[in-house]
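Of the protein chains in this complex, all but one are displayed in their positions.
Here the chain labels run A, B and C in written order, and each chain numbers its own residues starting at 1.
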Amino acid sequence: MNKITILIHCKDRPNIIASVTNFIAEKGGNIVYIDQHVDREQNIFFMRLESEFFTESFSTEDFKIAFKTALANKFEMKWRIYSSEAKPKMALFVSKYDHCLYDLLGRYNSGELNLEIPFIISNHLDLKSIAESFKIAFYHVPVTKETKEDAENKQLELLEKYEIDFIVLARYMQIVSAKLINKYNNKIINIHHSFLPAFIGAKPYHSAYKRGVKIIGATSHYVTEELDAGPIIEQDVTRVTHAHAIEDLIAKGRDLEKIVLANAVKLHANRKVMVFNNKTVIFS
Amino acid sequence: MNKITILIHCKDRPNIIASVTNFIAEKGGNIVYIDQHVDREQNIFFMRLESEFFTESFSTEDFKIAFKTALANKFEMKWRIYSSEAKPKMALFVSKYDHCLYDLLGRYNSGELNLEIPFIISNHLDLKSIAESFKIAFYHVPVTKETKEDAENKQLELLEKYEIDFIVLARYMQIVSAKLINKYNNKIINIHHSFLPAFIGAKPYHSAYKRGVKIIGATSHYVTEELDAGPIIEQDVTRVTHAHAIEDLIAKGRDLEKIVLANAVKLHANRKVMVFNNKTVIFS
Amino acid sequence: MNKITILIHCKDRPNIIASVTNFIAEKGGNIVYIDQHVDREQNIFFMRLESEFFTESFSTEDFKIAFKTALANKFEMKWRIYSSEAKPKMALFVSKYDHCLYDLLGRYNSGELNLEIPFIISNHLDLKSIAESFKIAFYHVPVTKETKEDAENKQLELLEKYEIDFIVLARYMQIVSAKLINKYNNKIINIHHSFLPAFIGAKPYHSAYKRGVKIIGATSHYVTEELDAGPIIEQDVTRVTHAHAIEDLIAKGRDLEKIVLANAVKLHANRKVMVFNNKTVIFS
Partner (left out) sequence: MNKITILIHCKDRPNIIASVTNFIAEKGGNIVYIDQHVDREQNIFFMRLESEFFTESFSTEDFKIAFKTALANKFEMKWRIYSSEAKPKMALFVSKYDHCLYDLLGRYNSGELNLEIPFIISNHLDLKSIAESFKIAFYHVPVTKETKEDAENKQLELLEKYEIDFIVLARYMQIVSAKLINKYNNKIINIHHSFLPAFIGAKPYHSAYKRGVKIIGATSHYVTEELDAGPIIEQDVTRVTHAHAIEDLIAKGRDLEKIVLANAVKLHANRKVMVFNNKTVIFS
């Protein structure tokens, strides 16, 4: 049995759903999941389908070609089709904070994440031993003002060599270059330790403390060239009081960051996220 | 333009989605919403569709007949089809507590609820003036051990006379009879002031206080013959501490009850709830 | 029996707690509640006490004088002492939105709020009938660019005549003048329909929709001259998805606004809020 996931978006118009489901039925597929959304402001149609094919002769590549000819061109669709066998490859970028790294590797180890982690890149050596204890390749790529471009080239080389599908910045404390962002468009996931768009930039817990908010948050988003302004994938919050010092906010925030980032990674890896107009559509 | 909502459930098997979407396309409909769920344990398929028809000759009744012949019989579907023009009629049963009544009537007044409220029934006179201030008919149907059967007949008479679609027990403090439950199967919505299945029955806040829980809840569910055991539509919770006395739990709980009941009413009135095997499927 | 509430803040130094509790014991009082907080960054001590006095000769005024002489001067305290008999008087300012008004008046009616509402002011006539149905005086004070100053004088006159203790802007859509703010410093409570400091200013739900956030919020704060930048009293949030249109955010937000404002009003009326350095200390 072959199972594929189809993601589509295009200008909304009548009969898209019937046309697609019909096409799949003709190809011998059985739809096991369908969800759709229409952005009425932009008049854009989004759909996610999962379909099973039981004929031995089924080929995902052939299906893609047929889909393109019969449907994608006609409806001027942006589309992606994935075989469920192909696990996405994720690169982890870290610096010195270990909580998100521990959390993701713990989930990875227990089989919770439907992906592969070929390697970890860090600009510091602090977390090398964690990578080793989980038996994952660790590349130390230091970044200084002078070496920034070299470092990026080294990163790109590794990303290409391992055929990485997406990148997770697990509290990687460096600004990522436009070159990398453009190459991995909507494929670099960051965790920001505030409830965006509040407290953009550095030291959000300090700003939250200063403002006296009663709730703090964390936000996972795709990286775009504008700092902390990319499409939001997932957010969560927790209550705080006047009695919490900055270090308490940081400690409470760590738990948020871990869960928010892990959820964003799962959504992305399971191809449940579509991006349009700097916003995400998240299929459940 | 005509708009209809279709709810279906049946044994899961291949091609249901394609068959239904195809049928709608043939009838000239454009699907504007589709969501589906498969209960893999029970092997049951659920689907909710909204479709628009632009031909002047369209008739919901004709569509129903064609749907039944072409699809429902073939797939042995349980199905319901609603015209979006038909607002459901809701009867409110209350006793002495006013918070859920105020809340629902406030929402009704502001146009938030897509339904009609032809009348309010109460076994007491306490809330009559609220009904009057909102200009809704109020029927006083007292219930005592001796008059219980008469009272029910009076209730049934009113429900039929006004062609009521569903009933909301807004902190109605009486056990509803099997006769009413059977006649309005999965059409009587109750609000229970606990996080079910914890604290079934009377005085749940007292029980929650005694047990020392750190979170209290409220649950809206369809009424079945077994007390507080019907299909759950909506739940919500809030934190409490040792410092909250029983009256504090009651006060905090009131806010939960209002919101949980209002959400359940909206889901039901918008035909977003399906029931199977004493559980709900809630379409978003 | 007399019961008083004491609120204190001063520079932190040793023995404040022992000195205060001792003083109360000497005056024959029994402390039934004590809570304290130290802002270690600013080195400021905050305390809230409730004490009961059973001697018939007890006078809150005499106690205040003795407290001032014996303690307040010595420790350079800012302090407030309230008799629990004195219910604070609250003025409601509204415009056209009715949900917060309905909610507060419903709670007021059911005895949930420990305060008095002598009157409602509005710049429009839309909500007059609600005020009447709850039998509360309603003053129509229209505000235009030309009449703004006259309107404020009329408002101030009413506030003084009724000896108002604090003002609640229940979705009052006008900017309040510096004159009013200075006279009622940390005594004007506003509800802002966003999770501050995100989405300051007008149309926050539109901004939240545009940014694609996954959680929306509401914030109740004291009004200061800088827009939406005053000390935060209470915040709450709720989840949203890409499927929610702006009107859905508005509808979901209404429930947040009601509860957040009601909680802030209760905290203020029960003298549980202290303000320092544009932040609140909230005693539970």
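Criterion: a residue touches a chain if its C-beta (ideal position, glycine included) is under 8 Å from a C-beta of that chain, and two chains touch if they have at least 3 such contacts.
The model shown is predicted, which means the values in this text are computed figures rather than measured ones.
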Displayed chains contacted by the hidden chain, counting the whole assembly: A, B, C
Identified contact with the non-displayed chain, of C:Cys10, C:Ile24, C:Ala131 or C:Ile189: C:Ile24
Identified contact with the non-displayed chain, of A:Thr147, A:Asn185 or A:Ser284: A:Ser284
Residue in contact with the excluded chain [from C:Met1, C:Val32 or C:Ile175]: C:Val32
Residues of subunit C (touch criterion as defined above) contacting the omitted chain: 14-15, 17-19, 21-22, 24-25, 30-36, 38, 239, 284
Footprint left on subunit A by the chain that the document does not show: 98-99, 102-103, 106, 110, 112, 133, 241, 243, 251, 255, 259, 262, 284
Residues of subunit B (touch criterion as defined above) contacting the omitted chain: 37, 39-41, 195-199, 211-215, 217, 231-237, 241-243, 245, 278-282
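Operating definition for what follows: only the chains that are shown with their structure count from here on.
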Busiest interface, counted in C-beta pairs: A-C
Classification of the subunit A:subunit B interface as same or different, half of numbers criterion: same
Averaged-CA centre spacing for the pair subunit B and subunit A, given as whole angstrom: 37
Mean-CA-position distance for subunit C and subunit A (Å): 42
Residue list for subunit B, restricted to those that touch at least two other chains: 284
